[in-house]
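One chain of protein is taken out of this complex; the other chains stay put.
Order of writing sets the chain letters: A and B. Residues in each chain are counted from 1.
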Amino acid sequence: MRARGRRKTSYAADIAVIHSGRQWLTLAVFIGLLVVLPLVLNATHNLNWVTFLNFTLIIIIAVLGLNVTTGMTGQVSLGHSAFIMLGGYGLAMLTLKADWPFWAALAVSTLVTGLIALIVAIPAIRLKGFYVAVVTLAFFYIAQYVIRNLDITGGTFGLIGIPSPSIAGMSIKGDVRWYYLLLALTILCVLVSVNITRSRLGRSFLAVRDNDVATAALGVNVPLTKLRAFFVGSLFAALAGGLWASYVSVVRLDQFTIWDSIWYLGMIVIGGAGSTAGAIMGVIFLRLISQILHVIGTSDLIPLSSTVTIYSTQIIYGLVIILFITLKPMGMISIWQKFKINYKRWPFGV
Amino acid sequence: MDAATILLQLVLSGILVGGVYGLIGMGFVVTYRSANVFNLAYGQFVMFGAFIAWSFIGSPQEPRLPLPIALFLTLIAVILFGLAVEYLLFRRMIGRPMHATFILTLGIMALLHGAAMLIWGPGVHVLVETVPRGAIHLGSIVLSQEYVWSFFLAVIIALALALMFQRTRLGLAMRAAYDNQVAARCLGVSARMNAQITWAIAAVIATLGGILMGTVHGISTTLGELVMIVLAVVLIGGLDSLIGCVLGGLILAIGMNLSSYYLGPHLPGVEGIFSMALILIVLLVRPSGLMGTRPIERV
Partner (left out) sequence: MIDSNEVTGANILKGEDIHLSFDGVKALDGLDFSVKAGRIVSVIGPNGAGKTCLINCITGYYRPQQGRITFNRQDILHQRPHQIARLGISRTFQDPTTYPSMTALDILMAGRYIHTRATILDAMLFFGRSRREELESRQIVEEIIQFTQIEELRKVPVAAMSFGQRKQVEIARALVMQPTLIILDEPMSGLDEVMKEIITDLILNMFDRGMTIVLIEHDAQVVMEISHSIIVLDNGRRLTEGTPREISLDKRVAEAYLGL
């Protein structure tokens, strides 16, 4: 047997995220690799890969939020794209129209989006299942309509020239600096997400997902719990939206489509609903697919027009979602766990 | 035109369009009722069906097969499509949580949309004249003939469906499946055949609706967005009611006409989100819709 399994001698050890020195080491090496990654890509003039990494990090933050609302609590939201959009527009309006400093604007737009999510969730939580999806879908279109028809949001043209943040006097400009900022924030968000899963709040979410009727008998106020799930989920979304807006310095309506909402749901399902690691895997998996198609399409080998690339990506995304739901409903995380168990038991395992 | 005539014109043309919406909505209700699937890919079913029909029928410049043969082939093709969807996908989802099935339909939606974009492209495809075109004048009210025709065809098809559900053994079995899917499955073969027939019927209704819509507006991938209309129609009417579906279609279409005419000048494009607003209102005020039944929760 390779690993003998660790005996945990206290409950504190059992709820710790990291159990052993070896795990700390693995984590340190992994983060070290992530830190060095853009330098390597930079040196090889693969700068568009750093852009790819940055967007991936932003989407990981957003999807961690959807993982709370949909993955943990089972409230299928098609409005996630709209919450991201609100975060982005909130930041843009506060920095451009009101001259707020970046971080204050980010914090306030995130919180305000959270409050809007509460309002959206009120009709949704009274109802079950796909009614929630329908309400959030309607909200998505209504939010888009409002933004398109207001002057302060720049209508269809959007808002441009959104400032970058600065930390300790250093302005975050350029892909590599942004990468480090986003990496740090993503790690923070992952930690928050893991904390939620190992707390009272996370367990009330899981209980509501598995059986909301029985959960009331636990003393859990079910509608309130669903509201909390929407609130927390939209905080992540709005944070990601603000960062997105600042990173590309533009917000426009066509950055936030209903298809994106669908892809985010797909990422959660593919990764394994309710699991933080699963959500991250799901994001990386789908993002890699689109990046690979993009690279193939723009190469000389098999040149594809951009529309062909877009719609092939759509087909493959759809296919991957269908295959995971029908064949691997617990997602990539279940494959990984199975592998881990077999690896530990080797050569005695199945 | 005076105000009363304008109102009448808006209501009448709303009724004509609403009938077609109602018919299309029925395909959604059928799968919801007997297969317990909330099919968000349904708009893509309509679009795909219309394109398949177009492939057999052809455009005015380039007609392909005579209409009856083309329609026959189309129906066979979409029935096979419906059966395949049931056999390959939804059969595996029985007993799984509702949200899983729901997200599955999102995957199907993406797949079909992408495929249609690659095969047929984003342009509008005009269908061979299947029904007479041109304007009908009723006093000072003007209605287009293709709307009138598609309305009456929709009514006939809808009546046939309603009869099938009310009067035949098959319809009865399908309604039983709505009450309890797992129990229906325990009855064995008949439940399985039910599901197959359900999906085939849904695909056929979607296609017929798609052809009627395509006759009026031409066929393009934007037909897939019809799912938003369908959602409004079925939620207004009540998710499990065929009659409610027709009612929902009429209310929605008339409402869209009126809001577009009276509110449009102040709020550009308001008819686009009119359906969304209506959905929210219905869900807040009467979640079971006008004609729907709300099952009692059992603990």
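The rule we apply is simple: a residue touches a chain if its C-beta (ideal position, glycine included) is under 8 Å from a C-beta of that chain, and two chains touch if they have at least 3 such contacts.
All values reported here derive from a predicted model rather than from experimental measurement.
Of the listed residues A:218, A:292 or A:335, the one in contact with the hidden chain in the full complex is A:218. Of the options A:65, A:202 or A:271, the residue whose C-beta touches the omitted chain is A:202. The missing chain lies against subunit A, touching residues 11-12, 14-15, 192, 195-196, 198-204, 206-207, 209-211, 213-222, 228, 231-232, 274.
Following the convention adopted for this analysis, only the chains that are shown with their structure count from here on.
Computed centre separation for the pair subunit A/subunit B is 34 angstrom, with centres defined by C-alpha atoms. Residues of subunit A that touch subunit B in their complex: 70, 74, 76, 123, 126-127, 129-131, 133-135, 137-139, 141-142, 145, 148-149, 213-214, 259, 262, 265-266, 269, 307-308, 311-315, 317-322, 325-326, 329. Those residues of subunit B that touch subunit A in the shared complex are 38, 40, 89, 92-93, 96-100, 102-104, 106-115, 117-118, 122, 228, 231, 235, 267-269, 272-273, 276-277, 279-280, 283-284, 287, 297, 299.
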